[in-house]
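Below: one structure, written as structure tokens.
Excluded from the complex is one protein chain; the other protein chains are retained at their positions.
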Amino acid sequence: MRTIAENDHILIIYKDKSYFKKVVTGQAFHGKGGILDYASLIGKRYGVRYGQYEVYEPTTEDTIMYGLRRETQIVFPKDSAFICLKLSLRNGSRIVEIGTGSGALTYLFSKVVGPDGAVVSFELEERHYKNAKKNIGRFAEWDNVEIRNENIEGYVPESTFDAAFIDVREPWLCLEAAGRLVRDSAPVGMIVPTANQISELLKGLETGFGMVEVIEILLRKYKTVAERVRPTDRMVAHTGYLVFARKLDQGAGE
Amino acid sequence: MRTIAENDHILIIYKDKSYFKKVVTGQAFHGKGGILDYASLIGKRYGVRYGQYEVYEPTTEDTIMYGLRRETQIVFPKDSAFICLKLSLRNGSRIVEIGTGSGALTYLFSKVVGPDGAVVSFELEERHYKNAKKNIGRFAEWDNVEIRNENIEGYVPESTFDAAFIDVREPWLCLEAAGRLVRDSAPVGMIVPTANQISELLKGLETGFGMVEVIEILLRKYKTVAERVRPTDRMVAHTGYLVFARKLDQGAGE
Amino acid sequence: MRTIAENDHILIIYKDKSYFKKVVTGQAFHGKGGILDYASLIGKRYGVRYGQYEVYEPTTEDTIMYGLRRETQIVFPKDSAFICLKLSLRNGSRIVEIGTGSGALTYLFSKVVGPDGAVVSFELEERHYKNAKKNIGRFAEWDNVEIRNENIEGYVPESTFDAAFIDVREPWLCLEAAGRLVRDSAPVGMIVPTANQISELLKGLETGFGMVEVIEILLRKYKTVAERVRPTDRMVAHTGYLVFARKLDQGAGE
Partner (left out) sequence: MRTIAENDHILIIYKDKSYFKKVVTGQAFHGKGGILDYASLIGKRYGVRYGQYEVYEPTTEDTIMYGLRRETQIVFPKDSAFICLKLSLRNGSRIVEIGTGSGALTYLFSKVVGPDGAVVSFELEERHYKNAKKNIGRFAEWDNVEIRNENIEGYVPESTFDAAFIDVREPWLCLEAAGRLVRDSAPVGMIVPTANQISELLKGLETGFGMVEVIEILLRKYKTVAERVRPTDRMVAHTGYLVFARKLDQGAGE
């Protein structure tokens, strides 16, 4: 049975609030439910109440939402989970990401491809590159992520990738690179916030790609009172439009 | 470079239609774009046009949507991808599923937990059990799935599970078993089609669980014409409500 | 008490199907629930079962959905009701419509502005003009609609309008005309199917208009079984984007 250990990340719940913390002897959590001394938790069970707090082992989603330090808009779980499926990622996959941002999607890719897979991610902005590197260093379970603070144009990989994802302002400028780096028939994904960008992307995808799809995902939460089942009052109306395609050599098939 | 081989599953695209087929020498695909002789594809590249057809290597999603034989309503990709994230599945996870159905979610679990993980799935209905077993036998990449045609009540596993998922008509009757089989703090998920069932589930989750969430996911597709960006005319309005919680020992934390 | 009369339009319901019909002596409705002789209904009550059929007095929505003959995509009730509110239409309003189409919105405008109001609608396509004229002639309750088979450019009305609505392919070309025809501060509405058109419209609305809004409305139906409350399986994903603005003289306010 896995118990709470020094340096573990933990999720503390008090009423409707979540606190993502690190267990460090000598430190404590000060909340509305009182003081929770981290040392007192060591060796104790997860999924138990301590005083007025519930303490859980963080999931991948908890880490994305509350653990990673954000310097950019991140790709949210409703979208990132779906992206992993559309890109057909699994144990051992090799994925190239163009636009690391804060590394939220990079982190999820790392979880999904596992120790036998590889994530190579490009980020031009030095500040984001450094932040993403720290996030991955702090939270990744396996050493399967390489973040590169350079332009993808000159990049020559040892072997091709199984999939690519592009999250930059002008993703159509990266389509050629993505197509070059992935193997035949590979899925390629993109995320863009505006419909104008969808339009540009669709033009770019006319060459070198097939099976183009544009999708948006809406997530609605419900209140959790058995006698009053109903959605919450407000929801996120938009994060981004997802675009997917597959590498297609439009030339001769013979 | 991976090329098309005998017995490969392939995805043939003709205009807007997808055909999930198996490459068998001596057989051929007969479609509106003409006859495509499977033997002629062997050793050729994926992601290329053959006559009027595009031929792709199927993704996980293609297999779920077009490969698996359905005898029940399946859990669709928009939901199943999100379920994997909420259950924090990754390389090496052990997941127990109550209600295999046609095995669509089972298949995705298998992909996500990889060769070091394990999926144990229970299905009482013999007909569904047999169909799911065939689906997994035909499509699973690793030997990490065990489907059991028995009631979960008497089941004693070698070790606890990292997560559980319940997809049966009265999931509240399985909460105790799910709680018993997973480790402390583990995420548990459920899917139900009706709001009345949400209400019953919420009552059941009051004991033994915390961090309860009820969520629905809507997916909207867009047409892929650059000059006319707009959603498709119709969409799926409902598949199911997703319910998530974490195992919580509500007793003493000492 | 209003009873069924010769030449009345009636709505016949058989199970989940609706039939919009006209009561004509000597004719009958032939459906799966048997033959319903129209003459036998005359003088009888609405909202009653006749054999296996329920017979109702059609509402405005029934008439829009089942009565009007459609030669074009119509503006659907979920949108048209909201348009009437955004245009602040009420008893006595004068509204100008550019693009009559099949007259579905024209018909609703007629209902809302009543006998003291006026609807002037422009349709260039002669075939649509004729069809809309027939629809209005057949169903309008009051003689308050004028449909004109001509370009709006040369049109000089007796007095200004309280609101305008534009439903043509390039609505930005009609903004100047709409602005000229409505009174100060008047609301103007538009509907467009694509995001590209939103973009063009927003540029056009920069001059002469304020309070610009872009809105889409989604309507989801639920099954009506008390024990199984849940949305229907499928829904309309898109009809059009609604754009609203108010006439604004951007010059001096003195």
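Letters are used for the chains, namely A, B and C, taken in the order the chains are written, and counting of residues starts over at 1 for each.
Here, a residue touches a chain if its C-beta (ideal position, glycine included) is under 8 Å from a C-beta of that chain, and two chains touch if they have at least 3 such contacts.
Just so it is clear, the structure is predicted and the values come from calculations on it, not from any experiment.
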Neighbours of the unshown chain, displayed set only, are A, B, C
Among listed residues C:R90, C:R127 or C:R234, the absent chain is touched only by C:R90
For chain B, the residues touching the chain missing from this view
195-196, 198-199
Interface with the undisplayed chain - residues on chain A
193-196, 220-221, 227-238
On chain C, residues whose C-beta touches the chain left out of the figure:
1-2, 13, 44-51, 54-57, 59-61, 77-78, 80-82, 84-88, 90-92, 108, 111-116, 141-142, 183-187, 195, 198-200, 202-203, 210-227, 229, 241, 246-254
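Just so it is clear, only the chains that are shown with their structure count from here on.
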Both chain B and chain C are touched by which chains?
A
Give, as an integer number of Å, the spacing between the C-alpha centres of chain B and chain A.
20
Touching at least two other chains at once: which residues of chain C meet that condition?
195-196
